[in-house]
Structure formats: C-alpha cells, structure tokens
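Read through the structure below, which is laid out as structure tokens, and then see the notes.
Of the protein chains in this complex, all but one are displayed in their positions.
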Amino acid sequence: MSELSCHGLRKSFGALVVTDDLALSVRSGEVHALIGPNGAGKTTALAQLSGELRPDSGSVRLDGTDITHLSLPQRVRVGVARSYQISSIFADFTVAENVELALQAVGGHSFRFFRPARSNAARLKRARELLAVVGLTDAGEASAQRLSHGQTRQLEIAMALASEPEVLLLDEPMAGMAPDEAHRLAELVRSLASDTAVLLVEHDMDIVFSAADRISVLCEGSLIASGSPDQIRSDPEVRRLYLREDAEAEN
Amino acid sequence: MLTAVVLASLAVAPAWVQAVDRAYLVTMLTRIVIFGLAAMSLDLVVGYGGMVSLGHAAFFGAGAYTAGALTYHSLDGSTLLGVPGTQQALVTWPAAAVLGALLGAMIGGLCLRTTGVYFIMATLAFNQMVYFLFNALEVYGGDDGVGLFAAGRSIGPLDASDDVTYFYVCFAVLAAFVVVLNLMVRSPFGRVLRGCRDNPARMAALGFHTYRYRLVAFIISASISSLAGAMAVTESQFLSPSFAEWTESGELLVMVILGGLGSLVGGIVGAAALFVLEEFAIDITDNWQFFVGVGLLAVVLAAPRGLTGLVLGRGRRNV
Partner (left out) sequence: MHLFVEQTLNGFQLGFTLLMISAGLTLIFGIMNIINLAHGSLFMVGAFVAAGVGARTGNYAVALLAGTAAAAVAGLVLEFVLIRRLYHRDHLDQVLATFAIVLISNEAVQMIWGTRPASVSAPAFADRTVTVFPSLPYPVYRLAIIAAGIAAVVFLHLLVDRTRVGMWIRAGTTHRELLGAFGVNVRLLFTVVFAIGAALAGFAGVVAAPFLSVESGVGDNFLILSFVVIVVGGIGSLKGAVYGSLALGLVDTWARTYLPDLFKNFLDASTASTVGASVASASIYLVMVVVLVMKPSGLFGLSDD
C-alpha cells in the first residue's frame, strides 16, 4: 500500500500562477484521473510530482516521507515513475533495448565498460516480460522508430514500469490513439492499478469516466472538485466549467 | 570491418613508404597514429556522448607539458616540485594520462553544468586559459617553447629512438585503445552514453544521473587525449604551447567529422586525410589550411556523414 500526496503546492512563472495551493493524493489500487481545460496546469502539476519542477512552496510526500527535495532521477529510485505526453523513446535503439535501458537505470549503476550491453540474460528476459505486459511481445527486435503511434505509447508504459514503480504518473497516454487502441490501453492502465497507484492526466472523458476510481478537476491552477466519477458528473461547478468550454468551442 | 582495414593499412604503411623511397614519411604516419588516437577519444565525447567539446587541445597540451616537463628536468638535472625528471615513457605517459583525467574532471565538471552552445563556449574558454598558462611558463621557454632533442625515447627496456620502432610503439597503443573504446561504446556504459546524447530529459526520467555518466566519459576522453599529447611531444621532442592552441581543438573536431562522427575509426581516417593533404599541399602553398577550410565547408554542407559515411553509405548524424 503506497500513497503519493502533495499539500499546498504552489508554482508561478512570473505573474502567472500555474499551480495554486494544490492538494492531491493517489493510492495503490486506484486510478486517479486529473482533468481540466487546456492550460489548467495539469502537466505542470505532474512535473512537480515527478520532480522535474521544484514547487515554489508546498510539499510532496511518498508514504508520509517528504520527497519534495528529491530530483527526478532520485524519485524514480524511491518508486515514482512517469511517462510523457509527447512520445519520448530512443528511436535509434531497438524496442527491447529501450526497455533494457530503462532497466539499467534502476538496476545499480551502469559504469560497466567492457562487457557487451546485450550480454545480460536476466535483464533481457525481464525486458521481454515487460514488453509482454504492455502487449508488444513480438516487437522486441524491431527498431523503435518503426513502431506505430499506439505501439510507441505502449513502449512508453513498459519503460515506466521498468523501475517497478509504486506510483505511476501518466501524462495523456492515449493522446492521438484510435478509439479501440485507446480503450485497450485504458484496460491495461486499469490492470496496472491493482498493485500500483496510477495518476492519469487525460482529455478523453469517456476513458476518464470508465477507467478512473477518482477524478480531480483542475482549473487555473487550483482544484475545483474531487471525487468519484458520479460525484464529478453531478458537480455543478464542473458542469459550468465544461459547459462554458463547450460553448466557447461552438463560438 | 573498416576498423580492421584501417589498422592493417597502418601496420604495413612504414614498410610501404620505405619501399617507395619515402622513408621520411614515417614521422607523418606516427603523427597520424597519435592524432588519430586523440580524435578517436574526442569522438567518444562528441559522437557518442553528444557533447561538442571545442577544448580538447587543452588535454592534448596538458599531456605534452606533463611528459615534456619531466623530460626537460631529466635533461636539466633539476627537479619539478621536488620530483626528479625522467625520460622513461612508462612513467611520463601514465603521468600524462592521470593529469589529463584530473584536468578533465575539473573542466568537464564545470562545463557539463551547462549544455548546448554554452558548453561549446565554456570548453573553448578553458582551452584558452590552459593555453595562456603554458605561455606563462617561462621555465619551458614561454611562448617559444623549448627543444628536448637530447632526450631519447625509452619505452621500458626498449629504445625507440628509431622512427620506425617508435611508430610501432604508438601503433600498439592506438590498437589497444581501438579495442578498448569499441568495447566501451557497446557496453552498458556506452548505451547509457548514447541515451544521454539522444534524449537527456528522458534519461533523467528513467532514473539516470546523466551528469555523472557524461562526466565519466569526458574524463576518459580527456585522459586519452592527454596520453596522445605525451606521445606527440616524445615524437617531436619539442615542447611548446602550440600543442594547446584552440585551433588544434578545432582540427581534432575536423578529423572526427572528416572521418565520420560516432564511428571511432573515423578519427583515424580523418587524421590520415588531414596529414596526407598537408604533405602534398604544403609543396604548393604555405597556406594549405585554406584548402582544409574549403574542404571542411564542403563536407559539412554536402557530406555530413564524413568520409567513412561516403565509402560505406552509413554512419550517423544526430548529435
């Protein structure tokens, strides 16, 4: 049982407040979706949870331990991993090598200079297992740049899983996917949540409402609602926010 | 495969130049080997690590000054900071490699706090600092440098005063490092280094401390460049700040690019191309580097994968 939480998180760039007194938590066993209109500060919030951005004030805790001061690589080591909105894989490596590299990151140091990188049988085996988890069993030896968009997103998740994270931060993993692909990936995310805490930033409301256990709504940097999908669906402020957005979209 | 061909050609080259009555070219071959070693070590940093160092002549020069100073004090009978000098390459060369590693740790440690164009400028600036420090060393002739012609070339029990013998000593060192560096770029370390080149942000998100891996690669490269500098001063028997001139850094980079970035052996090919060009062009004009410039422009604009890329039709350019 693990829990990532933040309290009083604040971040501003100049006069622009992008995160305003944010409190959130995500526990293992649940998919917690973070939604909100464009520019609401979802990605910035995720970056502060993952350690890429330092908040101006506030704290981030993992199982009660303050990890605010830990850098991105250090947080990976204590169990917080993330994936990116824009695919961020190593295109010149094979698919399996991408996962092996991710495994190297957490399997002790890589100051090993003389043995071929591919000679570690245990690592190769683990890489294949992870590829099987995300449904890329047969793609291992292909060059990563030959993957389809959807497969690339699957590879991203396999790489994030390499560190055996307790908390997984997924930034729009389904972006740009065909609906059936997206739903399969949503099922995968659901299944991961059985022993991992998953924070999901996502635009597709169908997926959010079917896959998430809890939903938090962010607007202009601060939280306006948090609760079960049913609660969020009936929340008047959320309705107003999304109706306004729809109206703006129509104009 | 190309690596084997290049090494084999170099191995028989002294016999060939002697057969065609051009024995004086053996020293040129030795310089190809020495600068090829330095260029290859630079390729580790630039081609595999994505760190565009424009300051490697600082390390080359530091190696030359380490070995040169020890030799100078041995000839002079004086001491260097209380240590007697020596002409024994088994002492001067490792000393140069160690000092190069230390200097690499300092310069790399600072410059790697920056990236991109800052990194290029900072490495070049430190190169110039080291160059001016050597210029200020009046004991070794200041900016004129100092001749060490009375020195022999002892490598252990071996007397390598003869140019052909010395060539093969340098060749053996080069061959050893070709093997070591090729293993290195295929090792777990090499994979991480390439990852840092392709996508440093993602590497950090995977949990890598990219700074440490880059720094270690930088130190290894600086150390090998410094060793090459020591070999160069033992060859020329003349110590001067010109070893550390910033244009030398540029020329090492030119060798890497000319030969093909990220191929290791390209550094040797590039060094050979440059020295052979010099050999022929210098009879026509003193300003032969004009043509190096023109050729370099052509390569950058038209054949960005270098000479080996032209021959093999492959090679990588994504730094």
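Each chain gets a letter, A and B, in the order it is written, and its residues are counted from 1.
One rule holds for everything that comes next: contacts are C-beta pairs under 8 Å (C-beta built on N, C-alpha and C of every residue); 3 or more make two chains touch, one makes a residue touch a chain.
This is a predicted model, so every value here is computed, not measured.
K.L.:
Looking at the whole complex, which visible chains does the left-out chain touch?
P.N.:
Touch partners of the hidden chain, whole complex considered, are B.
K.L.:
One chain is left out of this view; which of B:A23, B:M129, B:A176 or B:A201 touches it in the full complex?
P.N.:
In the complete complex, the chain left out is touched by residue B:M129.
K.L.:
Sort through B:L102, B:I120, B:L158 or B:L183 and give me the one touching the missing partner chain.
P.N.:
B:I120
K.L.:
What does the interface between chain B and the hidden chain look like in terms of residue numbers?
P.N.:
Considering the whole complex, chain B reaches the absent chain at 46, 52, 54, 110-111, 113-114, 116-118, 120-122, 124-126, 128-129, 132-133, 135-138, 246-247, 250, 253-254, 257, 261, 286-287, 289-290, 292-294, 296-297, 299-301, 304, 319.
Criterion: only the chains that are shown with their structure count from here on.
K.L.:
Once you find the CA centre of chain A and the CA centre of chain B, what distance in Å lies between them?
P.N.:
44
K.L.:
Per the contact definition, I'd like the list of chain B residues that touch chain A in the complex.
P.N.:
That would be residues 180, 183-184, 186-192, 194-195, 198-199, 201-209, 213, 216, 316, 318 of chain B.
K.L.:
Please name which positions on chain A make contact with chain B in the complex.
P.N.:
50, 52, 71-73, 76-77, 81-82, 84, 88-93, 97, 100-102, 104-106, 110-117, 120, 159, 162-163
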